[in-house]
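Structure record follows, encoded as structure tokens.
Left out: one protein chain. Kept in place: all the others.
Every chain is named by a letter (A, B and C) in the order it is written, and numbering of its residues begins at 1.
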Amino acid sequence: MRLTILTTGGTIEKTYNERDGSLRNYHTILPQMLSTLRLPDLEVTYEQVVFKDSLEMTSADRARILEATREARRRSDAVVILHGTDTLAETGSLLDRELSPLGVPVILTGAMRPYEFRDTDALQNVTEALLAAKLVPAGVYVAMHNRVLRFPDVVKDRERLTFRKP
Amino acid sequence: MRLTILTTGGTIEKTYNERDGSLRNYHTILPQMLSTLRLPDLEVTYEQVVFKDSLEMTSADRARILEATREARRRSDAVVILHGTDTLAETGSLLDRELSPLGVPVILTGAMRPYEFRDTDALQNVTEALLAAKLVPAGVYVAMHNRVLRFPDVVKDRERLTFRKP
Amino acid sequence: MRLTILTTGGTIEKTYNERDGSLRNYHTILPQMLSTLRLPDLEVTYEQVVFKDSLEMTSADRARILEATREARRRSDAVVILHGTDTLAETGSLLDRELSPLGVPVILTGAMRPYEFRDTDALQNVTEALLAAKLVPAGVYVAMHNRVLRFPDVVKDRERLTFRKP
Partner (left out) sequence: MRLTILTTGGTIEKTYNERDGSLRNYHTILPQMLSTLRLPDLEVTYEQVVFKDSLEMTSADRARILEATREARRRSDAVVILHGTDTLAETGSLLDRELSPLGVPVILTGAMRPYEFRDTDALQNVTEALLAAKLVPAGVYVAMHNRVLRFPDVVKDRERLTFRKP
């Protein structure tokens, strides 16, 4: 199965800078994450589309994600997108609205705690996104915390720090 | 969602004994594994049915797993079974043959490397089994290494150390 | 051996807040760190003296650390102090100047990367500080990165991100 992973940054990919003590989107750690998983069936290609905290995403950034997803679905059986959780629902709604009919599953995911931390939820969420990519019909979804929710009408639950249907 | 996890031991649950240097099925580490995952929707109950290397399983052990699965599906929306990989396919075939119609998904999983090791595949496989339990229709499956395979006709690939269809 | 550990915060004890994405000195993780080490000889007591980024330490904070160290050495065979690295050398110099004769080893340590990160140097440095506390004569030291340096005349090497003699 050919899978394209688009990374856009967000909490999941924030890394620590020892010189100034900051935690930011410096570089992707997607290859490290993937190297810890066993994925014998997947031919993965990945691409860094934008790379920032999703609170700082502009509509131009979202247009680039839309365009990259449009391209990726042509050459892939599924698309996974790493994204900051704060505006993930906004991007998901846009993709759902603009990319119809989709043809392939497009799964967004991210994390509440960066991958570099011991107690991260990043690996759980990426594992779930990669499995959902094989199991669900064409559509735009968020996969996180043992849930796969289909757009539209997905919101971040800021109280419980996860995603839900309204 | 009400989920029952039945553990039967196997490599995934082998732990190290510092007194004699052995690696065996001493006690379940399922609670530790689950505590590292975020599962806001699941009401999990778990039960230790048998607890051994699956090469040592007798037909009486398999009859107990069959009976425990029959019971569990009555009070659960899905059943996950931790099992040694060496005879997982044998148990899966038995459940598939004897429990028709199933009514709920029954997902077997395990690991090639025990959970206690740094480079284990246990968390990936358990994460996948717990997600498959929500996504697939009633049936008996193995979930492992980004694959969800439905019984019958599932075999362990002893060369590549995973499961596949023949 | 009776050991007192004073924590003052700093990078080593910064933890992640999932609500706002900040990395700060919220609460001590000293008990978690110690629980991963095997210390059959040590009777450890610990105390949170101040708890902040060491760049924000005031002279009043340093006076409290001085006083806490003075107290701790009366009831302990050695004292270990967790401290931010940015002004660790300043606190070490103060203790060295004001606490003569010391009577016991006083070992400062910290980390370039918080304990909560996978690739932290926190456990190495704490392990070294706890061993130095048993091996060195009375005096004020920093233990970090396989070095034990005695005050006065210890500086942070901001290029190589460690401590050295000038």
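The criterion applied here is as follows: a contact is a pair of C-beta atoms (placed from the backbone, for glycine too) under 8 Å apart; a residue touches a chain by one contact, two chains touch by 3 or more.
Bear in mind that the values here come from a model prediction, so they are computed numbers and not experimental data.
J.: Based on the whole assembly, the unshown chain contacts which displayed chains?
T.: Every shown chain touched by the left-out chain: B, C.
J.: Which of these touches the unseen chain: B:52, B:70 or B:113?
T.: Here the residue in touch with the unshown chain is B:113.
J.: Sort through C:19, C:38 or C:74 and give me the one touching the missing partner chain.
T.: Here the residue in touch with the unshown chain is C:38.
J.: So which bits of chain B touch the chain we can't see?
T.: On the chain B side, contact with the omitted chain comes from 11, 14, 16, 18-19, 21, 23, 53, 112-114, 116-119, 158, 161.
J.: Of the residues in chain C, which ones touch the absent chain?
T.: Touch with the absent chain occurs at residues 36-42, 112, 119, 121, 123-124, 127-128, 130-132, 134-136, 143, 145-148, 160, 162.
Throughout what follows, only the chains that are shown with their structure count from here on.
J.: Tell me, which chains sit next to both chain A and chain C?
T.: Expected: no chain.
J.: How big is the rotation relating chain A to chain B when the fit is done on Cα atoms? Please round to the nearest 5 degrees.
T.: Resulting rotation angle: about 180 degrees.
J.: Between chain A and chain C, tell me the centre distance in angstrom, where each centre is the average of that chain's C-alpha atoms.
T.: So the centre of chain A lies 39 Å away from the centre of chain C.
J.: Taking the mean of the CA coordinates per chain, how far is chain A from chain B in Å?
T.: The mean C-alpha positions of chain A and chain B differ by 28 Å.
J.: Quick one: which residues in chain A touch 2 or more of the other chains?
T.: 119
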